[in-house]
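One structure coming up, written as structure tokens, with questions to follow.
What you see is the complex with one protein chain gone and the rest in place.
And then chain A:
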Amino acid sequence: MNAVVRRSATAIDAALSPGALASGAFVQNPEFWKQELANDIAAALPLQAAAHRSDGWVTRPAILRRVATLMGASIPATADRIIAFGDAAQILGTAVALETGIPFCVANPRAATEAEFLQTGTLHAGERVAVVSVHLDAPDLLESLAGHDVVVVVWRALISRPADATMLAADSRIAAEFSDAGMVAAAHEGGDAA
């Protein structure tokens, strides 16, 4: 039996990776894939006060699944647990945990008492944790986690805001996939998000 998979030289958007056939057909160019995801998140933002609400996209599996894939890819194999917090934390934590197979918990850095810090799941001293969030809006989170005697290996946010620049520059463990400015531009003007 001979098996050949070929790709037409035409008729395909630039979306597919040139090396797709070597690794299996229909593999998208990673940059194009990420840009499409940014556009889709922007498109799903609600009409008003667009940038700071996530329910437009976290309720769509076609977007949430890709967000989990994107954020899951940046979580090192050494992570023992995922900590989700902030906007849509329960949904984001669940999605990234399903993607990676790593247990997760949901934290509230602004909890009034220590007993209220964990909203879902458990966290144990000595664990290496990966933080996931939609935004970077808890500058004291790392300090809180240090108090729990855990090691933060990475903090991955989906969308950064201009005010996060200092925080991003100060700690190499912290990174964001997209910028808020690009999202807003794409949501209101069409075209590609940065």
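Here is the rule we go by: a residue touches a chain if its C-beta (ideal position, glycine included) is under 8 Å from a C-beta of that chain, and two chains touch if they have at least 3 such contacts; residues count from 1.
The definition used in the following text is that contacts and distances are computed from a predicted model.
For the omitted chain of this complex, the UniProt record lists the protein as "Allantoate deiminase/N-carbamoyl-L-amino-acid hydrolase", which is one of "Allantoate deiminase/N-carbamoyl-L-amino-acid hydrolase", "Urea transport system permease protein", "ABC transporter ATP-binding protein NatA" or "GMC family oxidoreductase". Checked against the full complex, the candidates A:V27, A:I102, A:L118 or A:L168 give a single residue touching the omitted chain, namely A:V27. Mapped onto chain A, contacts with the missing chain fall at residues 1-16, 24-28, 36, 39-40, 42-47, 50, 56, 60-63, 65-66, 69, 187-192.
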